[in-house]
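The complex appears here without one of its protein chains, the remainder shown in place.
Lettered A and B in written order, each chain numbered from 1.
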Amino acid sequence: MPPEIAAFEGVSKTFVTRESLFRSRKIQAVEGVSLALRRGRTLAVVGESGSGKTTLARLLMRLHEPTSGSIRILHDGRLKEITAIPQREYYRRVQMVFQDPYSSMNPRKRVWQAITRPLTNLGVCGTGVNLRMIAEREMEAVGLGSQYLEAFPHELSGGQRQRVAIARAIATQPEILVLDEPLSALDVSVQAQVLNLLMELQQRRTLTFLFITHDLAVVRHFADDVAVICAGRLIEYGPTETVMEAPIHRYTQSLVANIPGRSSRKPARAESAAQGLKAIPLAVVQAARRAGEPPT
Amino acid sequence: MAKPSPDVPAMSASQKVGLTVVLLLVLLGGLAPVAFDLDPYTISSQLRAEPGVSKGSGPLLGTDDLGRDVFSRLAYGARSSVSIGVFVVTVSGALGIFLGLMAGVNGGWIDTVVMQVIDVVMTVPSILLAIVVASLLGSGLATAMAAATTVALPGFVRIVRSVAALEMKKQYIQAARTGGSSTFQILWDEVLPNCWAPIIAQATLGFGDAILNVAALGFLGLGAKPPIAEWGAMLADARPFIESNPHLMVLPGVCLMTTVFGFSLLGDTLQQQLNPKGGSRR
Partner (left out) sequence: MILKIRNLTIQLPIHRVLTPVVRDFTLEVARGEIVGIAGESGSGKSISSLAILGLLPAGSTVTADHFELCGHDLTALSARGWRNIRGRKVAMVFQNPMSALDPCLTVESQLSELVRNVEEGLGRKQVRQRAVDLLEQVGISPQRLGAYPHELSGGMAQRVFIAMALACRPALLIADEPTTGLDVTIQSQVLDLLVRLRDTIDMAVLLVSHDIGIIEEYADRIVVMYSGEIVETGPVTMLAGGGQHPYTQGLLRSLPARQGVSPKTPLAAIPGVVLPVGGDIQGCRFAPRCQSADERCRRRPELVPLAAYPGSALRCHL
């Protein structure tokens, strides 16, 4: 088992929203979550929207601070609190690919600017010539030619934008990549391309992925370990094969059962008529007959 | 999504009219005094209140009650108006951008405090507010301009703050943060460029407003003092003569009206083009 490179220990996060000048509301986004990231492996975090999985990603990216518990990362041989590490150094090692390729890039900046800006900000390199070369190298790594370097985001397709976002994230040669539903906004065939790209990058650069998704089909194919989150709590956690083949918790079982696939084809009209429509409550059928007269 | 270098849309008819008016104003204020060697201040008892077009040797539009050349005073008034407009818009714009960015980018209590103050300022009708400020600071053109600046401030703050707040939610701002950008860099590089378009629209409208407010104060006697040539003051001075020499009131009035109309046309259409999210100026 590869070594632990990052860990969540009993992490909770409560958001306080201000409804008016005097009233505020507490939302418990994450409660008592403990996870570990191991070098070179992919940990998928699955759950529905609002389950808190995106908050976990943001916590690891230091965009939020945990209300309680601690997040640690490997530093000088041992796991250290991430807040103890200087921000610039941290972001050199941990980077993020966001969900929406349409809004994760500044529409006014060209591709090469988007890729190289973090390099200067984070102190990875200095002079202008190097920057261009690095941008070219990363673009090649994600399968885009250097002719796209001068393009603006709106000139690229969704899949190309996401590749640029990946190039931007790996430009600093990070160890950990946090991916927040990177495939959701893409077409199915493009998803496959980007997934292949991520697998290849992981191999070549020994990257560790924290992969946030609600798509279990992708998880089964791509993740080494999976954590299931529901309403902020960690429900099930373990190697993908174990969790998907033999889910323990009812919630996980229903998620696994709902994966759209050829094995679970809905009955055709003739078949369901033969079954006597027993799945549908009678009241609904009556209401339907009352409300929806056959159209003229 | 706006492109970084958007195709400049074709100008509508009303925009062209607005632009023409504005250009004429600038011409009047800028070149006329030089071109015609005008003198708005000399009092002459000889040519007192001769109305209408000159009959040859006299001044172009006649003279006012103190024998000053009306055309010259109008032209110098144009000059005052332009400089008033520039000053008010620049100062309130700069201050408004600063406050708006602070409020929008930081959020939290800074946002609340700034916006509550701005809301209070906005509840007071602009003229009333201008009068209050002018009477607190004493009358005179400078204080009139300060009053007009105060009145123009909320418009800018609101617009910048709403754009900033909107931008802050975008994912590329978070990407900039994880890319190591400081708050200032984010402000300057990511948020501000998206604010320029609505700011320009608001500034154009603000021009007309500022001129009108200062003129109103001048009319009420709280603004420009004699012998400064300023359209509002000219209106006030001409009031006693409204029946005998109506042109003394009509001319500055027409100038005011045309100017504000021109700026409003320009600004309104600019706003529609550059700020499709809408938002009225008040």
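Operating definition for what follows: contacts are C-beta pairs under 8 Å (C-beta built on N, C-alpha and C of every residue); 3 or more make two chains touch, one makes a residue touch a chain.
A quick note: this is a predicted structure, and the numbers were derived from the prediction, not measured.
Asker: Just list which of the chains on display the missing one touches.
Answerer: A
Asker: So one chain is hidden, and I want to know which residue out of A:137, A:221 or A:249 touches that hidden chain in the complete assembly.
Answerer: A:221
Asker: Looking at A:40, A:69, A:123 or A:158, which makes contact with the chain not pictured?
Answerer: A:158
Asker: Name, in rising order, the residues on chain A that touch the hidden chain in the full complex.
Answerer: With respect to the unshown chain, the touching residues of chain A are 48-49, 157-160, 184, 187-193, 195-196, 199-200, 214-218, 220-222, 240, 254-255, 258-266, 268-269, 272-273, 277, 280, 283-285, 287-296.
What we mean here is this: only the chains that are shown with their structure count from here on.
Asker: Which bits of chain A are touching chain B when the two form their complex?
Answerer: Contacts found on chain A: 21, 61-63, 87-88, 91, 95-96, 98-100, 103-108, 117-118, 121-123, 152, 154, 165, 168.
Asker: Would you mind writing out the residues of chain B in touch with chain A in their complex?
Answerer: 1-4, 112, 170-172, 174-181, 185, 189-190, 193-194
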